[in-house]
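Left out: one protein chain. Kept in place: all the others.
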Amino acid sequence: MDTASAPPLAAPLDIAFDYTRSLGPVLGRFMTGLRDRRVLGARTADGRVHVPPLEYDPATHTPITELVPVSPTGTVTSWTWTDRPLDGQPLDRPFGWALIRLDGADTALLHAVDAGARESMRTGMRVRVRWAAERSGDIRDIACFEPDSGPPHSPDGTTSGAPGTNGAPAAGADPATSVDPVIGIVTPIRLSYTHTASAEESRYLHALSEGRLLGQRCPACRKVYVPPRVCPADGVPTEEEVPVRDHGTVTTFCVVNVPFAGQRLEPPYVVAQVLLDGADIPIPHLIIGQAGDVRMGMRVAAVWRDRATWTTTPENIAHFRPTGEPDAPYESYQEHL
Amino acid sequence: MNPAVAVIGFAQAPCRPSAGTTSGVETLVPLFHQALSAAHLDRREVDFWCSGSSDYLAGRAFSFVNAIDAIGAYPPICESHVEMDAAWAFYEAYVKILAGEAETALVYGFGKSSAGLLRRVLALQLDPYVTAPLWPDSVSVAALQARLAIDAGVVTEQAMAEVAARSRADATTNPYAQVSGQPTVDELVATPYLADPLRAHDCAPVSDGAAALVLAAGERARRHREQPAWISGVAHRVDPQGLGERDLTTVPSATAAAEAVALPADLDVAELHAPFTHQELLLRTALGLGDRVRINPSGGALCGNPMFSAGLARIGAAAEQVMTGQARRAAGHATSGPALQQNLICVLEARS
Partner (left out) sequence: MRRAAVLGTGQTQHQTRRTDVSMAGLCREAIDRALADAGVDWPQIDAVVLGKAPDLFEGVMMPELFLADALGAAGRPLLRVHTAGSVGGATGVVATSLVRAGVHQRVLAVAFEKQSESNAMWALSIQPPFTAPIGAGAGGYFAPHVRAYIRRSNAPEHVGAMVAVKDRRNGALNPNAHLRQPEITLESVQASPMLWDPIRYDETCPSSDGACAIVIGDQAAAEASERPVAWIRATAMRTEPTYFAGKDHVNPRAGAEAAQALWQAAGITDPLAEVDVAEIYVPFSWFEPMWLENLGFAEAGHGWKLTESGETRIGGRLPVNPSGGVLCSNPIGASGMLRFAEAAKQVMGRAGEHQVAGAKTALGHAYGGGSQFFSMWVVSETPDS
């Protein structure tokens, strides 16, 4: 293959983590309320009720302590329409996003409205909370809002117009004194990216798929970089291609004995900086063989995986093994520590 | 006594739907050369480097670290980074020069907006307890603001389309623009809604890109550039985020920043960072810009919106107007966050 003209390589990069958020006193009471099918607002010194709650008073900067119930019904103050919902949004069919001022609140909450069709949405429309069947104490305990034709509710829910599963808030204790208060939420965050490599890195990866290690020389400092890249010392792309041998010297290393999140190998293992013959910068890699005997200056060679599995990845080299040659003298690699 | 500070060089990468590496290094290398040669300055003469970018655009922690390779930062340099649009890196560099801690600075911003699904990634800017878990996308959030402005009678869909038509027409002479053309307003308002009341032309495209800008103090600026764009003021402010807390039809942080720089009424040009058409209209009111001020001769962010450099590019475009003698006095504006939450304004002028 003509690797020089091949387009830069790109590949998916997916990241995912379930974030664990602690809530503190205000948000904790708010979430506890949601679990118990109550919406609470935060009252600031000026008497205004904020839903969602603020933790600190914007005017006085003091912590907010007073939470008051508001109604599960409210009025749309602004809206838009989503034809194709994205991953993680409240509904998987077309729906409206809306700013909703709940009865008894002075500010508006952003949430989804299950209105069926765009034509049903309008500013000023009345909506009510549709509670999730299973609630754990987070904002998604409100599954969404739905159009409501009943009269405005008082904050304690006593004039519920449409009794049923989504009717009045559960009677019971103030969430502040709830026996099992919510103190945290779990928020999964999953994102998909496309990672794009540079032309130089792509040529290096294509060479790897053919079992070759490719370096490039910086036109300014004349150092040979593996993999090729913009020379970080001079800020110019490396140009002249220089083949690099798959033998080298361990400059320094670490024995990893500890498991950690995101780890892909089972400890213990040795990660060493390997200065390949012909290169001016070491690469990190695994050393396997003669366990416990890895030394600074040890001579090593790449162990390639089965040729049939080679692709455009550094993983074609499984690890490095000691060659048994005499150790390189310290002076030969001391500039690379 | 603070030194006078001026913009003496600017360069940008063309805005494209997909271009460049995730790291940005390969895009930045030629950009630094262009900006520095426009400023007649050598890389080693830069006292301070400052950049703006976002880890969430690239999907990795410390994504800005790689970009430093493009500088050639050995021997070591004075350098800093903001996790914001590079317009705020520009501010940090400006302050460094004001403080006498540097005489020259290069500011850059970069980002591969296309690496992820941008409007979904931006949901992570929202309150992580009560809003972000619902994943409201950035276009829908802007639509909520547009509807409020329409309902309040502050903007109309017609006026929004006029902004788009003017921007696209202006962009036909801008080689860095991603979107351009000569649509009529009638054609635009006849297109379907993307996120009601926003249509496609109301929203900035997703753009990959980068920008770099060179600053210098007093004598140094005069020595390196025939007509520097002198900074007569820079200020920025932030509003509370809560979308249902603030009046989204006004932009108090932009108004406060304009007051802080005493934004002159006789501006020739204003480059506004408005990723949505209605936001340009809200900003013109918030900044008190009269009809005589030429808005976004570059086509603005609506014709190319490289995240984390688009704000800096507005300042650069305003500075170019002054440096090339097309304007005596110009303003550059940058925004950050949902629904114009954070705003920066910079006034540039020619001095004889």
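Just so it is clear, A and B label the chains in written order, and each chain counts residues from 1 on its own.
In this text, a residue touches a chain if its C-beta (ideal position, glycine included) is under 8 Å from a C-beta of that chain, and two chains touch if they have at least 3 such contacts.
Because the structure is predicted, anything quoted here is derived from the model rather than measured.
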item	value
Residue among B:Gln12, B:Thr27, B:Thr104 or B:Ser253 that touches the chain left out of view	B:Ser253
Full-complex contact with the absent chain, from B:Val82, B:Val214, B:Ala229 or B:Leu263	B:Val82
Residue of B:Arg147, B:His236, B:His278 or B:Arg329 in touch with the missing chain, whole complex considered	B:His236
Selected residue (touches chain absent from view) among A:Ala117, A:Ala133, A:Val179 or A:Val258	A:Val258
In subunit A, positions touching the absent partner	9-13, 15, 17, 19-27, 54-56, 58, 61, 63, 183-184, 187, 189, 195, 197, 201, 205, 218, 221, 223-225, 231-233, 251-258, 260-265, 271-273, 280-281, 284-286, 296, 312-315, 317, 330, 334-337
Residues of subunit B (touch criterion as defined above) contacting the omitted chain	2, 22, 49, 54-56, 59-62, 64-66, 68-69, 73-84, 88, 91-92, 95-96, 98-101, 121-122, 124-129, 132, 235-242, 245, 252-253, 256, 336-338, 341-342
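Rule of thumb we're sticking to: only the chains that are shown with their structure count from here on.
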item	value
Averaged-CA centre spacing for the pair subunit B and subunit A, given as whole angstrom	26
Touching residues (chain side subunit B, partner subunit A) in the complex	20-23, 25-26, 29, 32, 43, 56, 58-60, 68-74, 112, 114-117, 119-121, 124, 127-137, 140-141, 143-145, 147-148, 151, 193, 195-198, 240, 242-245, 248
Contact footprint of subunit B on subunit A as seen in their complex	8, 13, 15, 19, 21, 23, 27, 30-31, 50-52, 54, 58, 77-82, 86-90, 97-101, 107-112, 118, 123, 138-140, 185, 187, 189, 191-199, 229-237
